[in-house]
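These notes concern the structure reproduced below.
A single protein chain has been removed from this complex, and every other one stays in its place.
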Amino acid sequence: MSAETHKKTRPFKVDRDATTWHGRYEKYDLAKEFLISFVVVCILVAGLAVIFGSPDDKPVTVKSWSNADAVDFAQTALTELDNSSPTAVYGPPYNLNGTAQSIGPLSPAKWLGVHHPIDTANDYVLGPLSTLPNAPQVQAAIAEYKSASTSQQGTWTTAYGKAVANATYTDGKLVVPPGDYGPVTTLIAAETAMARSGALDGALLSSRQFYGTDYTKPLLFIANGAYLANLANKQNLAGTQWGMMNETGQYPGQAWLWLYTLWYQVPPMKTSSNADLQVFSLMIVLTALLALVPFIPGLRSIPRWTRLYRLIWREHYKEVEPTDRA
Amino acid sequence: MTIVDPKTERPDQADLDKAAGRPEDADQWTAKIRNSAVEALPPQKLLPDRQPAYVASWIYVFGVTTIAALIVVIGTGLVLAIFGPNWWHVSSTGLFVNSLHMWSVEIFMFAMVIHLWGKFFMAAWRGKRKATWITGVVSFLVSVGAAFTGYLSQQNFDSQWISSQAKDGINSTGAGAIFNVTNFGQMIMWHIVLLPLCIVAIVGLHVLMVRLRGVVTPFPAKGEAPGSESPTVATGEAEVQA
Partner (left out) sequence: MSTIALMFGTVFGSLIDLNHPGHYIHWGFIQMSYGNLIVIVLMAIVFFAAILIPFKSHKGGER
């Protein structure tokens, strides 16, 4: 069976169909073209690498963060303890303490539920602190906190939260304006000391297994503080700075993400609490449109309307078009 | 025993006939697969040494340049894999190979987008080439995903920031339940195993489709009346919609 016997005729749609070529062929060495391209690319890549290198900014650790800004660390640790941090109130996939993003009745994150459970008070503060050896005061503070009522815990943490904003770090100690914070003072002071020693990094990573490759817990903790975001802001990496496209230093970044990050800068996404889902959904629609251009009248006519093809194939048109110029 | 004649450098036809091609074996799956593959893409079509005369513009080199860049990306990635993810942080040679990897990705995306622009303005989907276009768009998307997981696998400040930000977008779609951008182990395995395999498979399919259909013909010239000839219509294609 060949195409000839089943050939059907249908109206020729110039943006959908193409004519069959019965014209001239010319020699074209694909293998040579590939080899030349490959050599050119290698030279270009090697040149760029030799001249510019690549960036490698050192990662932030809980240790480096708490040493650089102990007050920011302490403030963040308190929000983890009292379950008010961004992670604590995130909702799925970390917990059920927050509302997943939605568009109308559609809330896929809610449907998929919790898959990476994080209980910030226990995972970030009480759990690591309970592993400290030779620290009876800390263990007593943990016991006192755990046995107190929820409202009592709230009273302590609210008071401490207001005070720690004005805290200082002097002579290796967190100094908070005096007040009635119950065991919270001991807990946060011990947490800060543990962080500054580096022990908290290890505790957060290996809490479940020795060979950890999942950095979700320590990373979310670090991201809840202002320190990481301040570093990012200085390098124009923040969302409001079109940061998704950027790289650290002066290196070119991911220019191909221009459209994705653009939508975050325009209303209503700019101020919406469902911005992420809205932008993602929009990009899925636009990507589908790109993939389906061949099927979409109007969109698939743009190449013909813009006439750039006359430039690309100008030699061909010179050859086949009647020259009626005198 | 028949030996290949070194002068002609061709296998003996009798030997070939023993191995395959007998009419009585034509019902075998193996024979059917081989025959349909060879019928669709005989060697002259798989690796042609001539092209239609209208294939004469520098814009046509960006497809092969994208593939050349992809080979450099994979090659430098293999070197990074040999020494492990920590190597480029502690060795100046490692940092150099990482630089090669990063810049080859920039060249790869550079060439791919120019190739996309060219193909768009040539309306290269015409004449039953829709699947070629679609596989091209899909390979662009998978490449963006591969680059993304690469950035996440850097184990430095950049990857910390990118993952802590990107998680919100991905979590909002529910995909965060499975695709955890803060899980380095998962992200590096997507980056060096799953996505490269996908890219190579899709790009391979894309190139085979280009060979199958040939390079798209130009829009009809002035004075050309394409309506008078029937465009190439494949066996079994649906009737034209009203």
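Order as written gives the chain letters A and B; numbering starts at 1 within each chain.
The rule is short, and it goes like this: a contact is a pair of C-beta atoms (placed from the backbone, for glycine too) under 8 Å apart; a residue touches a chain by one contact, two chains touch by 3 or more.
Source: prediction; values computed, not measured.
Looking at B:T66, B:S99 or B:T182, the residue that reaches the missing chain in the full complex is B:S99.
For the chain missing from the display, the contacting residue among A:P59, A:P108, A:P183 or A:G253 is A:G253, taking the whole complex into account.
The omitted chain makes contact with chain B at the following residues, 50, 53, 56-62, 92-93, 95-96, 99, 106, 110, 113-114, 117-118.
Where chain A meets the chain that is not shown, the touching residues are 22-28, 49-55, 57, 234-236, 241-242, 245-253, 255, 265-266, 308, 311-312, 315.
Here is the rule we use: only the chains that are shown with their structure count from here on.
Averaged C-alpha coordinates put the centre of chain A at 27 Å from the centre of chain B. The touching residues of chain A, when paired with chain B in their complex, are 1-3, 5-12, 14-21, 23-31, 33-34, 37-38, 40-42, 44-46, 48-50, 52-60, 90, 92-93, 100-101, 108-109, 111-113, 115-116, 213-216, 219-220, 222-223, 228, 231-232, 237, 239, 243-244, 247-248, 252, 254-257, 274, 276-277, 279-280, 287, 290-295, 300, 302-304, 306, 308-309, 312-313, 315-317, 319-322.
For chain B in complex with chain A, the touching residues are 47-57, 59, 61, 64-65, 67-69, 71-72, 88-89, 95-96, 98-104, 106-107, 109, 113, 118, 120-123, 125-127, 129-130, 133-134, 137-138, 141, 144, 147, 151, 154-161, 163-165, 168-169, 171-178, 180, 182-186, 214, 216-224, 226-227, 229-237, 239-240.
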